[in-house]
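What follows is a structure written as structure tokens; I'll ask about it next.
The complex is shown incomplete by one protein chain, all other protein chains being positioned as in the whole.
And then chain A:
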Amino acid sequence: MSILTFRNVSLRYPQRAGNRPGGDVPVLEGIDLQIASDELVAVIGRSGAGKTSLLNLAAGFIAPTTGTIAVDGVPIQGPGADRAVVFQDDALYPWLNARDNVAFPLKLKGVPVAARRERADKLLEKVGLAEAGDRPIWELSGGMRQRVGIARALAAEPRFLLLDEPLGALDALTRSRMQEFILRIKAESGAGTILITHSIDEALLLGTRIIVLSPNPGRLSAEIEAGFSAEVLSGASVAAVKASPLFKRMHAGLTGLIHAAPDDEVAA
């Protein structure tokens, strides 16, 4: 069991030259957060609330202005394979076929060719793309590409999966199929997961916990436990779960929370 901890984290971007004077632009303020291996924490909030910044901090792509981010008590020093990221625009390597994309983290570790090929094929099978290993990634559909991206992240055997709106660019039908897929993958891998999303439906359905960020500067404005993912995992149909009165009530509640945030000019 690993724990990813944000302790009193804030993030400010320095004011660019030419802008009005007045100091730095605050993006996130006073973030305290713990994510354990058995959790899927869905982060929602309006555009500009700092959702992606939160994920970039967890990934180590950017350093917090104040506060610390730690894995099992050890402060992170930049990005690392213990926190694998899945990007909205998949960020697969077009010069590699699907299998070599999945094998990429193994190549970085120096795993021999045959072994990483075998492991990559297993992972592709796991994400339902057993036949796609030799295909160039530009031939794959958006949903397939995201599954390759998730398989690639899993190949790094991360302790945490950081999903940055992985389903944001997909059509509605693919998206709902991918939501169940992510639930199962997360349950099997046992990696603590942060899911950034725009969709309240998606957050409620997938998250064991839902965090609402309010903008200007981004703060945690609400934290809600949800159990719908467990229902789906134990066999309930997504449609039935979404139709339940509790789901609808929580959906309405979250919608209210997101829109109740002060309606200042949204910072990019």
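Methods note: a contact is a pair of C-beta atoms (placed from the backbone, for glycine too) under 8 Å apart; a residue touches a chain by one contact, two chains touch by 3 or more; residues count from 1.
Just so we're on the same page, contacts and distances are computed from a predicted model.
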Query = Which of the following names does UniProt give to the chain that is not shown: "Fe-S cluster assembly protein SufB", "3-isopropylmalate dehydratase large subunit", "ABC transporter permease subunit" or "Cobalt transport protein CbiM"?
reply = "ABC transporter permease subunit"
Note = Cross-chain touch to the chain not pictured, restricted to A:R152, A:R175 or A:R219, is A:R152
Note = Of the candidates A:A84, A:A98, A:L129 or A:L213, the residue in contact with the absent chain is A:A84
Touch criterion as defined above, residue of A:P14, A:P75, A:P112 or A:P136 at the omitted chain = A:P136
Ask   = Please identify, in ascending order, the residues of chain A that touch the omitted chain?
value = 59-61, 78-81, 83-85, 87, 89, 91, 93-95, 104-105, 107-109, 136, 138, 152-153, 155-156, 162
